[in-house]
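Here the complex is missing one protein chain, while the rest keep their positions.
Labels run A and B following the written order; every chain starts at residue 1.
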Amino acid sequence: MGRPVQYNTKIKIVKMPDGYTGEGFFATSFDKVVGLARDNSLWPLPFATSCCGIEFMATMGSHYDLGRFGAERMGFTPRQCDMLLVAGTIAKKMAPILRQVYLQMAEPRWVIAIGACASTGGIFDSYPVLQGIDQVIPVDVYVPGCPPRPEGIIDGILKLQDLVHNESLRRRGSEQYKGLLESYNIQ
Amino acid sequence: MSEPQHHIKLAEESLQKQTTTLNLGPTHPATHGVFQNILEIDGERVLEAVPTIGYIHRAFEKIAERRPYYQITPLTDRLNYCSSPINNMGWHMTIEKLLGIKTPKRVDYLRIIIMELSRIADHLVCNSVIGVDTGALTVFTYVFQLREMIYEVFEEVCGSRLTTNIGRVGGFERNFTEASFTKIHHLLTLLPKGLKEFEILLNRNRIFMDRCIGAGPISAERALNYGFTGPNLRAAGVDYDVRVASPYCSYEEFDFKIPVGTNGDVYDRYLVREGEMWQSVSIIRQALEKVEALEKEFPDQKHVFYAPEADHFHLPPKEDVYTKMEALIFHFKMIMGEIDALPGEVYHSVEGGNGEVGYYLISDGGRTPYRLHFRRPCFIYYQAYPEMIKDGLLSDAIITLSSLNVIAGELDA
Partner (left out) sequence: MTNEFIKQKLTDKFGEQITNWEEPYGMLTFTVPAAQNLKVMQHLYDEETLRFRFLTDLTAVHFPDRKGEELSVVYHLHNLVDNARIRMKIFVPIETPDVFTASQLFSAANWMERETYDFFGVNFVGHPNLIRILNVDEMDYFPMRKEYPMEDPTRIDKDDEMFGR
């Protein structure tokens, strides 16, 4: 099933931010560089509970390859990861555990809700299902679908990359962010 | 050398206790799905395990009492989501049994092709996950390539990859296109190569065999008492397969073997699943030949894709829906569930990826079932997990868990 790379020999490199170039130096603003570094090396923490988890595994696989966007290392520990990918239904029994995993992550951290169940509860509007994970943790990107196609998941991650790229360095200490966390009872 | 000034106060109880309590929590890279085990271990040896499940309980049975029959099909998808077409077809067969509809032969053969493809997909994932848990990560990547091709066939037939919602009561929603048959033929050439590669990598691999032989065994008597079905039971030595015992969907016309193990350990389960994949490839080949022979003998069979008796359950063709008033009303009534079923009580089971998936349906003649119970094989055999890992090593406990192929959706429903 293997063959040498024949066609994809042109590799895309990320666009350089605007700045002042000179002989042997390049000056730009700090947050652009940090944004560039952060968004192309987001390490995901897969929190896969059900069917969306299998589609996420397919996205990680060689056909759709999430690794080419910088998400090469799937860390399974929240201490070392930047983005939390919640894929699958979250039941009310699971919600405290999801919250605990979110709390263990270090700033800056982002959350993507993959699939209809993680975004709003999906087709399960029954009593044990949490109707969307944004009832317990703040979410940055929602990817709809049941399950979303791997292209959809990649689209969600690219949108998150835009968010990360343009995020100000002061955001995590700002009043607005603190207010957001307060509304979720997260200190 | 003076003694350190700070004194480390050890708690009295941890000096007395010889064992450690370890939480193999709901979020763990090795538990493929959300279930928790609290293990009592003495060094590396597991003494006791207390499983906790329900972390993805979605109350399928309660939801099913509120949904009309066609709206339950997406629910059955999400039971064993690695092989969802089997669940869909099992559900449609249950309704057909309730209504007394007999499907034509071509529909049966096409259903068998789809079910065996999904069985291959399920077993591929399970076997590669056993590989991942023993450290052999390559096979997992190769396997998802094969699964993509199986997904392509599903997409041709029903439009969706994973949770397919495939088929209708009495057959399929539309006829298989030429492209789908081409893809199935192509897949039949690729699958043997892929499975052979799998075999070469893992079957006689010294490390894999040393890890897996003797890990997590269960005897045939205990397995039967625990209600095991499917590959886990066949690995213990009992050749019970619903396809052979209570044939449905014309399985009696097909010639296939049932692979059976001896010890019921991880290696046997791996080999049984692999044997079943080879048998599934052979069944798909036979089904394709039978379809072609049927079409050659009765050329108008080519357009048969559902049972005529199921007309009142079958959506009208889209051209009619967009142009004729009666077809539009009929389509609306069917999707919104205004078609009533007969009252009755029926139990039907099919051979899913993990064993006997049963549907116990009690209908009182309304638009939704009165009671629908899913007999989920994962739920029933996961009870035996503490017994299987008792006195084994911790690493054996991990690979036993992945070799049982516990799918969280089926466990909790």
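Throughout what follows, a residue touches a chain if its C-beta (ideal position, glycine included) is under 8 Å from a C-beta of that chain, and two chains touch if they have at least 3 such contacts.
Keep in mind it's a predicted model, so treat the numbers as computed, not measured.
Colleague: In the whole complex, not just what's shown, which of A:Pro46, A:Pro78 or A:Pro128 touches the removed chain?
Modeller: Per the contact definition at the top, the residue touching the missing chain is A:Pro128.
Colleague: Using the touch definition from the top, which of B:His32, B:His57, B:Arg147 or B:Lys290 touches the missing chain?
Modeller: B:His57
Colleague: Could you tell me which of B:Thr177, B:Asn203, B:Ser246 or B:Thr262 touches the chain that is not displayed?
Modeller: Missing-chain contact among the listed residues: B:Ser246.
Colleague: Which parts of subunit B face the unshown chain closely enough to count as touching?
Modeller: So the residues of subunit B touching the missing chain come out as 53-54, 57, 59, 61-63, 65-66, 97-98, 222, 224-227, 238, 240, 245-246, 344-347, 349, 356, 358, 360, 362, 370-371, 373, 375, 379-380, 382-384, 412-413.
Colleague: Take the complete complex as the reference. Which residues in subunit A touch the chain that isn't displayed?
Modeller: 92-93, 125-128, 131
Here, only the chains that are shown with their structure count from here on.
Colleague: Averaging over Cα atoms per chain, report the distance between subunit A and subunit B in Å.
Modeller: 30
Colleague: In their shared complex, at which residues does subunit B touch subunit A?
Modeller: These residues of subunit B touch subunit A: 25-29, 33-34, 54-59, 62-63, 74-75, 77-78, 81-82, 125, 140-142, 144-145, 147-148, 151, 161-163, 193-194, 197, 408-409, 412.
Colleague: Looking at the complex, which residues from subunit A come into contact with subunit B?
Modeller: Contacts found on subunit A: 1, 47, 49-51, 54-55, 57-58, 61-63, 76, 88-89, 91, 93-94, 97, 101, 123-129, 146-147, 149.
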